[in-house]
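First comes the structure, then the notes that go with it.
Heads up, one of the protein chains got dropped from this complex, but the rest are sitting where they should.
Order of writing sets the labels: A, B and C. Residues in every chain begin at 1.
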Amino acid sequence: MPERIKHKPLDIDKVKPPKAEIHIITDQCKGCGYCIQFCPKQVLEESEEINARGVHPPKIVDESKCIICSFCTAVCPDFAIYTTEKKCAEGC
Amino acid sequence: MVEQVTHPLSKYLRADMMPHIWCPGCGNGIVLNCFVHALDELKTDLDKLVVVSGIGCIGRTAGYTNTDSFHTTHGRAIAFATGVKLANPELEVVIVSGDGDLFAIGGNHFIHAARRNIGVKVICANNFNYGMTGGQLGPTTPLESVTTTSPYGNIEHPFNLVHLAAAAGAIYVARWTTLHVRRLTQSIEKMMQKEGFCFIEVISPCPEIYGRYNKMRTGLEMMEWFKKASVVESFSDPAKAEITKEKIVVGEFVDIEKLSYEKLFHEKIAQINERSIQ
Amino acid sequence: MTERKEPESKKVAEEVRIGVYVCHCGLNIAGSVDCAEVAKFAATLPHVVLAKDNLYTCSDQGQDQIKKDIKESKLNRVVVASCSPRLHEPTFRKACEEAGLNKYLFEMANIREQCSWVHLYDRKEATEKAKDLVKMAVAKAALLEPAEEAEVPITRKALIIGGGVAGIQAALDLADTGYNVYLVEKEPSIGGMMARIDKTFPTMDCSICILAPKMSDVGHHPNIELLTNSEVTEVKGYIGNFHVKVLKKPRYVTKDCSACGECVKVCPIVAPNEFDVGLAIRHGIYTPFAQAVPSTYIIDMNVCLNKDGVVVCDRCMKACERQAVTYEMKAETADLEVGTIIVATGADVFDPTALPNYGYGKYQNVITSLEFERLINAGGPSGGRLLRPSDKQIPKHVAFVQCVGSRSDKSGKLYCSNVCCMNTIKDSLLIKEHWPETEIYVFYVDIRAYGKGFEDLYKRARKAGAIFIRGLPAEIVEDKKNRSLWLMGENSLQNELYKIKVDMAVLSIGLEPRKDSEFIQRLLTLSRTQDGFFMEAHPKLRPVDAATGGIFFAGCAEAPKDIKDSVTQASAAAARAGILMAKGKVTVEAITPISYPEKCNACGLCVKVCPYNAITLNKALKRIELIEAACGGCGTCAAECPFGALTQKHFTDEQIIAQIDAVTENSPEKKIVAFCCNWCAYAGADFAGVSRMQYPPNVRIIRTMCSGRVAPKFVERAFARGAAAVLVAGCYPGDCHYINANYQTQKRVECLQKKMEQSGLNKERLQLLWASAAEGERFASKIHEMKNIVDSVASKEVEASQKVFEKALTGV
Partner (left out) sequence: MLSMPNKRSLLTGAHFMNGDVACAEGAIAAGCRFFAGYPITPATEIAEHLSQRMPEFGGIYIQMEDEIASIAAVLGASYAGLKAMTATSGPGFSLMQENIGLAVMTETPCVIVDIMRGGPSTGQPTLPGQQDVMQARWGSHGDYATVALAPSSVQEMFDLTLEAFNLAETYRVPAMLLGDEIVAHMYEKLVIPPPDKLKIVNHKRPNVPREEYVPFKPDEDLVPPMACFGEGYHFHATGLTHDERGYPQTSSSEAQQKLVTRLCNKIRKNEDKIIRVEETMLDDADVAVVAYGIVARSALSAVRKAREKGIKAGLLRLITLWPFPEKRAAQVAKQVKAIVVPEMNCGQMVLEVERAAKETPVAFLSKLGEEPHTPLEILEEIRRNS
């Protein structure tokens, strides 16, 4: 439909974006960078730290941007990253 | 947050075998990841699962899955698995091996298992070369690719694995790349639920060896190639499922029903015993 | 195909007996033309056996007169000088036929639209022109020949473009009649604008409640194939035999979808829902609204994470028990064969950001009437509670601003959008129903409550307390503190300035032609009015037909209208299409080419220029072959043939040259010989007449079906016979009613102009004009412009041109 959209959806704050928890098992990472490269929301970036394998594991830029598509979990060759949804008591 | 935690899929892996031997950016880890992910989705009874592999980097997979597993000799994974499956049809037998192992030294076993429709499931990580031995020419090496044994560019025509599998009689044939993790996982799930010879080819990056000789030094570069070149053409003619710099045809190519060898064999046994009772 | 030995045409050697009838049309013609004198003049022309003038030739008496004369005076040709043949040619042809005269032996002189109306104040010149026009008609009539019309079978299937209420109604009517219907809708669901409106005026029905049943009927009707999320990309062929390509965009959800909605729950992506004008969110996978038809969900790949064939997120696929989700779906093209097409593409709404003084888009609490509909709708984003966007409070004071984008020469459109007044009245009542305390101001220019039950509703609104203030606000400003709005302007009834504070202002936005109208226009070779809406074949007598055969209009595509009118027009269009398909065949005008094989040397030029591929070259027999059914009748082949081996029935070289000669018989040096195509230029000239646009009387229009028919030799002959100027006028390139025949026109005219230049002639004397049927103005001003050229042409120049082109005088 051609109309230009000018107003913020009224129910925008009703939809709670899932609260993600990203777990990085640093020392398991071999630094291939797939999780960083293919994250649809650019949640990750390479860190400066050097892990047990002498590579830079990913670090989280903005966890709130994560929508838990968990592609990083699926594409990691080293089982070094996974995402979970934060279960929070009083509806956060 | 960065922390030390256990991966949800770790229960499918032999903790004391981790970390695996594979190089940074190697696709084998993704194949393993998708495979155990599929097991998790299907809630597969691990007691009834046997993972068999042959020689080569990916051959180590058998050792990494927390199941009964057997790491056979060069090219013999399918033949060994045939024995397992026929001896105990209750078992789900999955072969995870490489293009060289399955289609060069083991090529004969592959086509005959497919022809007989033995109920084993084959996942082939195709990295276009013999990685473990340092990157030699293999049955899937693309024309003109440089390997340690084709320094002037490969002049051998590579196998089209999905076409071969379909022609040989496989009842399920698919090809994905390691970037298509979701579809790959779905395909594995689908395959595991079928009865008969199934085949999935996974185009897998080998940046350290194959990539190094072919201007794709990192896994990312190879994965970007997959992303750029892949076209999903499910149930198109596998004969036309090319793999070139420009185009990698992926998708499901065959999904049919056909009585498996073991089923037919046990039907025969039943008939014979009926006869003998009269 | 028709073939003749050349001499034969002459051989039909019975004596030509022409009757001429000059119509007064009340005072429409007689007011500025001396009809009696014209008739007297006509009687003097060769072959004319009788000439009469009468008050209304089109009246029954007028027609009976003609029939009577045909019988008694053995007339074998009839000429009527009256209005435009585009209006009454069929009427008189019918009369002739009833009197046993082949209808192709009738000819018309257009002395109203193209004479009396455009020369209102110059009776003498108008009369002279009328005589010329009659002379031309008679000259042509003498050479007319009887013709039989070929029949073309009609495919008994209809295509309807647009799934709004008009398209839905038309589809159901045709389907119920028993015809197969393809209903093509761009959006994922049918329903269109009506589905988004809360209540309908004047009856205050729940809009979707009355529409939804029709929508599901469409969904289930055995005779209707519904193609949503689809677009018509190509239309070829002609009346009764259209070949249509429809692009079916992928939905990424198969028909197996049970609309359970599980997928939506897991989709991590949110986006504004277009259906709610962005006032509510939807997910990456969604259904636009609850009653959508088809109910099948759809994935918006623009926001979905799964791009370039890589599935990043497969949650919806996993959530779908019926495995209806597939990210691999590809666009498909459907090829349809239909006999008729109904254009129900609807309208867009005006975008008020064009009016910065109203602050729409800047001030949160300024909304459009469409947004209002969603807000007040119980199924809408606020559950029917009218909330002002800034603080989600129910406003106590609401203003409606009328004519936003309508009836304005500065901002927006000139025309009245027809529905806004009543819509606002309805809306004000809706507010009063729910929140009687709310203060409502309606700022208007005029309130137009002309329809059945409209006035009552208007009265109710006033009674309910809505305050109507005449005079639109000049400006709306926002109170930064509470985001309330100040409306400032002049009350033109009380001649006083007002400054009124409200919590929310609703801009009553007008309707405008869809952005894609131009695409549809080209696709179907339609014409549009200056407003940009599609133009009907005749505003009074063929209001739902397009000029192009087999195509009809329904709903706002033709002009802004309310639901009732849209539905009425839809049923009318369905009926019109039904008539064609019920007949099962249509006769094509006998204006297809005639070929003279003995002259043809198989050069294949005609094959190249034919827009319909209706001509093929038979190399073996060294001759061309013609597929009459495929021929559109533009005659550009005849114009192209260098050997005179082709001509067009009813527009033969002889006939046209006879007209040229008639024009140029006396004082050609003062005249403009104009060749106008029937669809655009000639219609445009008529429109100039209808609008009483005055222009110099020295132009003589020769009608051809397409400007592509105008052979260089016609132009050359006109000059050879001393014409001062020649005008060739046709449809805009791309709008040609014969696909692209007018590209040939351009080519030929330019080549002639070059020739004139090279021969030292003023090429300005030959003009090429593109004018649409709506551009009377453009036509008129062109004649003004050419008048100056004519005046500037010295007699020496005329002689020069006669020399250059003298060859054109010989060999016809």
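Note that in this section contacts are C-beta pairs under 8 Å (C-beta built on N, C-alpha and C of every residue); 3 or more make two chains touch, one makes a residue touch a chain.
None of these values were measured; they are calculated from a predicted model.
Listed by label, the shown chains that the missing chain touches in the whole complex are B.
The missing chain, though absent from the display, is touched by one residue of B:44, B:82, B:154 or B:260; that residue is B:82.
Residues touching the missing chain, restricted to subunit B, are 14, 16-17, 46-48, 50, 52, 60, 62-63, 66-74, 76, 79-88, 90-91, 108-109, 112, 265, 268-269, 272-273, 275-276 (touch as defined at the top).
Here is the rule we go by: only the chains that are shown with their structure count from here on.
When the C-beta pairs in contact are tallied for A-C and for B-C, the bigger tally goes to A-C. Centre to centre, using the average C-alpha position, subunit A and subunit C are separated by 54 Å. Separating the CA-averaged centres of subunit B and subunit C is a span of 62 Å. Across the assembly, subunit B contributes 179, 181-182 as residues in contact with two or more other chains. Subunit A has residues 38, 71 in contact with two or more other chains. Listing the residues of subunit A that touch subunit B in their complex gives 21-28, 30-34, 37-38, 53, 55, 57, 59-60, 63, 71, 73-80, 82. Residues of subunit C that touch subunit B in their complex: 308-314, 317, 328. Contact residues of subunit A toward subunit C in the complex are 1-12, 15, 17-18, 38, 40, 67-71.
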